[in-house]
Structures are given as structure tokens and as C-alpha cells.
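A single protein chain has been omitted; all remaining protein chains appear in their positions.
Right after this comes chain A.
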Amino acid sequence: MDDYKFLFKVVLVGNAGVGKTCLVRRFTQGLFPPGQGATIGVDFMIKTVEIDNEKIKLQIWDTAGQERFRSITQSYYRSAHALILVYDISCQPTFDCLPDWLREIEEYASSKVLRVLVGNKIDRDDREIPTRVGEDFAQRHNMYYLETSAKESDNVEKLFNQIAAELMEQARCKELPRYDDGNLQNMNRRTTSVDVTCCGN
């Protein structure tokens, strides 16, 4: 049933090949698709999580990392509630690009967007970015930090659940600019209330 209390938009960004799609797949479908092709444009997934007995619907937009799709991916930043910036801990260049990504986020996303830095592929042995470095970077730029492995399903659930919890907290404090002017949510609430009146009698 469509009885979620909150709807949040989460957008994943980061260089090509850092494992954004795999993270999303692992979280939404529980799969780790090996040999995943490069995402074209933008992919869309939905998943409902439950935090504190509240249902939260996450709209997850998985963007292409390739430079040529930059213009279309940027257009998805604006309405995002949370941005997950992913890099590959075994690939220094993906980490080096982070400042560029941050600049892009500054430019196109809302200023209140929740930003999370994710170092992916911790299952790999050839780590190039120590956890410390990632943490420092995240701290300096006022971001949350988490290291994950989509392959081993490490921290994936945690990542999205934490985001959902954090966003819900924010929403409760009314800090969050309501997506869709709260229209959709209002409608959904009404749905719920209609349900109650119909079946509760």
C-alpha cells in the first residue's frame, strides 16, 4: 500500500566505474550484477525503508558518471534531498575528482542537500585511499562518510537507512524544503486517512 510517510529523492554521483549502479542494485534488489555496463543518462529505482516504524520511500536516481552525460545528470541534482558522492577506494583518480564534483554540487544542487561521501569497493585488496584520508576529506567539506562494498553488501543497507533517518529527522524539524511543495505528501496522507476511515469502521 502507498502509505509511506515521507518521500525522499536520493541522487548518486561520482566518476564512471566507481560502483554507483551496483550500490543501488544491491540496496534495491539485493543483487550484485557483475559486468554491469556503463549507465546511460539516468537510472531510476525505488525502495521503501522503515525507520522508527515510519515508512519512508526513497526515490533513487542513479546517474551516469561519464562526462558526456553531465548536462542531463546535473538537471537531477536540483530536486535531490540527499546526494551520495561515490568514489573508488582502489582508484586514486576517482578520489582526486571529488573537488570537481563538489563544485558541481554547489552549483546545481540545493544548498540544504544532505551530502554523503562514500568510498566503495572495500572488498578490494588494492586500496589506494586510506579510510583516514576519506574521513578527513568528508569532515573538511561537512559531509557524512561511509565506506561500503556493494559486492559484499557491506554498509549498503546502513548507508541508505542512515540517509533516510537523517532526512526524516530534518523533515521533522521542518528544515527540509519540501519536494513538490508537499503536495504529493499531502495527497498521500489523505490517502492514508481515507483508508482509516473506510476500513476502520
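Keep in mind that, in the parts below, a residue touches a chain if its C-beta (ideal position, glycine included) is under 8 Å from a C-beta of that chain, and two chains touch if they have at least 3 such contacts; residues count from 1.
Note that in this section contacts and distances are computed from a predicted model.
Student: The complex lacks one chain in this depiction; which UniProt name from "EFR3-like protein cmp44E", "MMS19 nucleotide excision repair protein", "Cytochrome c oxidase subunit 5A, mitochondrial" or "UBC core domain-containing protein" does that chain carry?
Tutor: "EFR3-like protein cmp44E"
Student: Looking at the whole complex, which of A:Gln74, A:Ser153 or A:Gln170 touches the chain that is not displayed?
Tutor: Of these options, the touching residue for the absent chain is A:Gln74.
Student: Footprint of the hidden chain on chain A, which residues?
Tutor: Chain A touches the chain not shown through residues 1-3, 29, 37, 39-46, 59, 61, 64, 67-72, 74-76, 78-79, 180-181, 183-184, 187, 191, 194-195, 198-201.
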